[in-house]
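Notes for the one structure printed next.
Every protein chain but one is kept in place in this view of the complex.
And then chain A:
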Amino acid sequence: MTKITLNLLTGRTIQQGATMEGGKEKKAYTKACAIIEMTPEDMKRLNVWKNTNVRVSNEFGSVTVKAVVADQGLHPGDAYMPMGPWSNMVVDPNTYSTGMPTFKGTPIEIEVAINEPIYDSQELVRRACGLKV
């Protein structure tokens, strides 16, 4: 199975902001945030259609989200995830003595994971914390 390495950026999108205010337990929030944006070139390299489930992982963790083409253009080699519990499964928690985790610029690996489920925000975090769901 193809696996590619990208540089992950995370941050706000207006859909993330609006659906968050609409309720983080709702489907709309998952739809807006459980995604990873890539360039069309990188989608091709990964051999994936848009809206396919992919597993994003690195030394900090792993999460399943949908692959989509970035609507705000990226450099090839960069990927973007809206801020939220999905992206925070793989961001670099190191603060290097500043207090600030490294939310932008984390190396990640991506591979197709068609059969893996995408959890909603509450279930995702409860599972990751070893709590009953």
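Basically, a residue touches a chain if its C-beta (ideal position, glycine included) is under 8 Å from a C-beta of that chain, and two chains touch if they have at least 3 such contacts; residues count from 1.
One rule holds in what follows: contacts and distances are computed from a predicted model.
Comparing "(2Fe-2S)-binding domain-containing protein", "Formylmethanofuran dehydrogenase", "Phosphate transport system permease protein PstA" or "2-oxoglutarate synthase subunit KorA" against the UniProt entry of the hidden chain yields the protein name "Formylmethanofuran dehydrogenase".
Panel shows chain A; residues 7, 9, 11-14, 17-25, 60-61, 70, 72-75, 78, 80, 83-85, 88-89, 91-93, 95-105, 121-122, 124-126, 128-133 of it touch the chain omitted from the view.
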